[in-house]
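Note that one protein chain of the assembly has been removed; the remaining protein chains are unaltered in position.
Let's look at chain A:
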Amino acid sequence: TAQTQIPPAADAPLRVLVDSRCISGGSEVVSRLRLRHGLQVHVCSLISSDFIVSNRMAVERQSESELAGVQNRKRLQDRMQRLQATFERVCLIIERDRAKPGETVRVFQRSRCYDGTLAALVKAGVRLLVSSGPDDTAALLTELTQVERRKGQAIAVPLEVKGHRQQALQFYLTLPHVSYVSALNMCHHFSSVGHMINSSVEELQASAHTSRSRAEDVYRCLRYSCDSALMTNQL
């Protein structure tokens, strides 16, 4: 039978997952989260998002100029669609560009295209936050994590897995619409991979802390019968 999850104590440290890509451009944010705000941070390959602050919320970080750039548009669209498919809530932090040394204060010219992007993001239900720099971004991430904890959505399982669980984690991450945090929750909930495969939609939903429709997608995928003729032709 499944182990029941114990809700974290009120004074338990807030847990946040950070994508390893962020380290190159955002190591400042990570050290601020750890040292100034006292968060428990685990850096790993999240693939889809920059940060995960709760069981349901992904946070993406973009600079103003990245968001304005036409060349980034397709990439941003793909990422946002993917995040919306995987997470209940998606938040985008728009960070002001850092002035390069020797540069006078940069005036950001807002194009119609930029405002069109903002309008589409708002309409798609993406939560927008504006940040003045890495310090501010770290503070906003901390506040988001606190708000999510107040709503009972805090990440309650250890952020790292070892041994057999590591293999199981990779397996769960391959399932459709399963976020890193859902896979992590499943790792700590089920006693074996077979236990997960044989569980009901309700059990999947509860253990992964995900929506009914995403749990149904997983359930269906596990029972999907492959057409071997189709596979030899396609792959």
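Methods note: contacts are C-beta pairs under 8 Å (C-beta built on N, C-alpha and C of every residue); 3 or more make two chains touch, one makes a residue touch a chain; residues count from 1.
Here is the rule we go by: contacts and distances are computed from a predicted model.
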Hidden chain of the complex, named as in its UniProt record, picked from "Fanconi anemia core complex-associated protein 24", "Ubiquitin-like modifier-activating enzyme 5", "Elongin-C" or "Proteasome subunit alpha type": "Fanconi anemia core complex-associated protein 24"
Sole residue of A:144, A:184 or A:204 that reaches the chain not shown, by the stated touch rule: A:144
Touching residues on chain A - with respect to the absent chain: 73, 76-77, 80-81, 84-85, 110, 112, 115-116, 118-124, 126-130, 132, 136, 143-144, 147, 163-165, 167-168, 170-171, 174-176, 187, 190-194, 197-198, 220-228, 230-232, 234-235
